[in-house]
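One structure, as structure tokens, below. Some questions next.
One protein chain omitted, others in place.
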Amino acid sequence: MKIAWSVCKYLFVFLIVLISLGPFLWMLMASFKTNAEILTNSLGWPSHFRFSNYAMAFKIAPISRFYINSVIVGIFGTALNLLILGMSAYVLARFQFRGKKLLMVVLSLSLLIPGAAMLQPLYLTVNGIGLQDRLIGLIIVYAGFGLPVSLYILSSYFLTIPKEMEESAYLDGAGFIRTFFKIILPISRPGFGTAAVLQFLLCWNEFQFAVILTTSNHSRTLPLALYYFKSQFASDYGVMFAATMVVIAPSILVYVLMQRQVVSGLAAGAVKG
Amino acid sequence: MNKTFYKTSSTIAGVLMLLASVTACGSNSSSGSSAPSSGSPSASATASAQPSNQAAAKAPVKIKYLTFRVGTHASAKLEAEQIKQFNEKYGKEIEVQVEEIPSDSAYEDKIKILAASGDIPDVVMGKNGINDILIKGNLATPFNDYLSQDPEWAKEIGDEALAANTRDGKVWSISDQKQTVGYFYNKEMFDKAGIKPAQTWDEFMSNNEKLKSAGFVPLALMTGENAWTTNLILASIVGTSGEAGNKFMNTLHPSDFNTPEMIDALGKVKTMLEKYTTKDAIGAGYANAANNFCQAKAAIIANGPWMIGDFSDTTKCAAGFDQKVGIAAFPGNGMISSYEVGYMNGGKTQETRDAAEKFIRFKTGLEGQRIALEFGNVVPVSDQVQPSDELKQKYPLLVESIQVGNQSQVHYGSFDSIVYPNVSDAWKLLYPELVYNKSTAEEIAKKLSEIAAKNK
Partner (left out) sequence: MINYKGYITLFLVPTIALFMLVYAVSLVILFGTSFTEWSTGLKPMFVGFRNYIQMFSDDASFKEGFWNTTVWVLLQSTVHVLIGVVFAIILNMKEFYWKFARTVFMFPNIISGAAVGMLFLCMLNPNFGAVNSIARLFGHSDYAQNWFMDYATAFLSVTMTWLPYAAVVTILILAEIAAIPDSLFESARIDGASELKINLFIVIPMLRNIIGTCVILAGTSMLQKMDIIMMTTGGGPGNTTLNLPMYIYKTAMMENNFGYSNSVGVFLIGFGIVFVLLARYLFRIGSSEV
């Protein structure tokens, strides 16, 4: 029984690692291959490790410019989203008030609106308030796109925090806002960490709205760079995968850093009784 | 505990301040982009080619232009060169604000969103049904007045090209290139199989069989994306099948696909997909088919002359591959010969309309056509533009392709140039149905008619 369980467990872990790492390694290989090599023999090693794909990626698409923009959009889009949603998720998780259920359902709608139906209305809205082709426009829109996910994650996390935590703070004479920032935020780091990872990835990878809402290279983000290598009659997969590697590297870094946040929640969790 | 509080709150305050500064920076950088159109609307549509002093004194007219010809797009080089030369010549009076849209489909999506919001740019490429939307919504200006004021330009484009984009007497767009498409073949493989380019479709099929028994895969086909290389053959079978079929392939927006020619052609293509192509043809993209041909894994690919440059590109084909490639017209001496939709004028004021016209005139006039030919192997719409000696030496196949085009007798459009965009989008779903025997050729033809009818 115990052995069977162990075998199953390791097999499962092995499979998960295989299907996760396999495509990634394949892409890493492909980023060193010529187009012809990718389209002929996708398994083997590249004939030699050519960095020309990486050089080409930077040459053909304005990657460095887009990089800066993506970093700004990623950081502020995430910060804005977490701040706003942290506040409302806390209230929605903790307090009973009239219209709460209705509000929750209405906010849940944001999870369900098809992207294609939002393209034109959002274009009109963003133009209407004069934020087209501005990073701040993308930051606000992405903060909005992450609304439902962050709301669900954070409110579900707040529910795990025992009420006594705040009650004792109030007894100590702390006010509402102070309690939120001083007591609740620090022990919710695991929740915020996960929400931050997802929100950052959203800001980092979104393509369709970035095309519609920006017009100049001053305010465009990295996902657009990938499409410089994929046109109808001339796709260069080698360069595209090289560019993809360049694009995902910081995401991996952010994730690894954020994981520390998630882990350090362990200590905070011990505080709770 | 107090420390954490201050730390947290100061972090948040810092974030807010940074956020505010980003907002401020953003507003500074994007100011002053839309200068109000001052002065009287100029009617100098046929202003001389030299920038006049008067125009130089004024602030340049700004026009917006979106292009998908960027990055690795086959026409990226010619686009950059055209814009560069236009700026050298007219930069003082007209400022072209170029917006790069990587990928063709993102371009189409964005133009549609802009059209729905009444916000289309001044110069629009009308490809893949965009022209229909702009015409229906009355969002573009026809070129009739401009053309009658400048007969020289009209001559440079040619009557045929103008007629191709005329509806009810109005010239809605100016074509920038002619598509003359036959097929490329691997001469070595043809020699080994002992065959020559076929004169009839029966011979074409028996050639396929001979290639196959000589150990080669005959056709580089693909049914993914818009099924481009496969559909060129389908169009040619229909287009060379006689009067009715040829008329069908020269009709804009055909609504009834349930014709004997279409059904017969679908049957033939089904056989080709089943027996005479690579294993990955069903669902493959253009890149796969092109690579199969370039890597000598297939003997024939139907495609336009813009592919010629690839044959001597060693990252795509083996060195010396360009020597092995021949070009031929389709059986029945047929060739796809259609004019691209080209550019439309979406300017909203007289001033921007005039400026947009000037930009389009440059791109489609002799200079623009020459740049397109030299930098992108694009077949010009006018006979007046001939390849330079340098180009002829570099790409002898290009000369050959122009000759083959001139000798061909039966002409017709490609499917992409005649059908609605939603039909173009449906091939990739329908070919697998046909090949895996889920639907017969008749049923596919019927479905195509239904899809065409869904168009709004």
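All chains are identified by letter, namely A and B, in their written order; residue positions are counted from 1 within each chain.
We adopt the following convention: contacts are C-beta pairs under 8 Å (C-beta built on N, C-alpha and C of every residue); 3 or more make two chains touch, one makes a residue touch a chain.
Only a predicted model underlies this, so the values are computations on that prediction, with no experimental measurement involved.
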Partner chains on view for the chain not depicted: A, B
Which residue of B:67, B:179 or B:278 touches the chain not shown here: B:278
Residues of chain B in contact with the chain not shown: 108-109, 112, 115-116, 129, 133-134, 136-137, 139, 223-224, 278-280, 282-285, 288, 421-422, 425, 428-430, 432-433, 436, 438-439, 454-456
Touching residues (missing chain, whole complex) on chain A: 5, 9, 12-13, 16-17, 19-24, 26-27, 30, 38-43, 83-85, 87-88, 90-93, 95, 97, 103-118, 120-122, 124-125, 129, 140-141, 143-145, 147-149, 151-153, 155-157, 159-161, 163, 170, 176-177, 180, 190-191, 193-194, 197-198, 201, 204-205, 207, 223, 226-227, 230, 237, 240-241, 244, 247-248, 251-252, 255-256, 259, 262-263, 265-266, 269-270, 272-273
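Going forward, only the chains that are shown with their structure count from here on.
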Computed distance of Cα centres, chain B from chain A, in Å: 36
Residues of chain B touching chain A in the complex: 1, 4-5, 8-9, 12, 15, 18-19, 22-23, 26-27, 29-30, 68, 70-74, 97, 99-104, 106, 109-110, 113-114, 116-117, 119, 225-226, 228, 285-288, 290-292, 294-295, 297, 306-307, 315-317
Chain A - residues contacting chain B, complex: 34-36, 39-40, 60-61, 72, 76, 79-80, 83, 119-120, 123-124, 127, 131, 133-137, 139, 178, 181-182, 185-186, 207-208, 211-212, 215-219, 224-237, 239
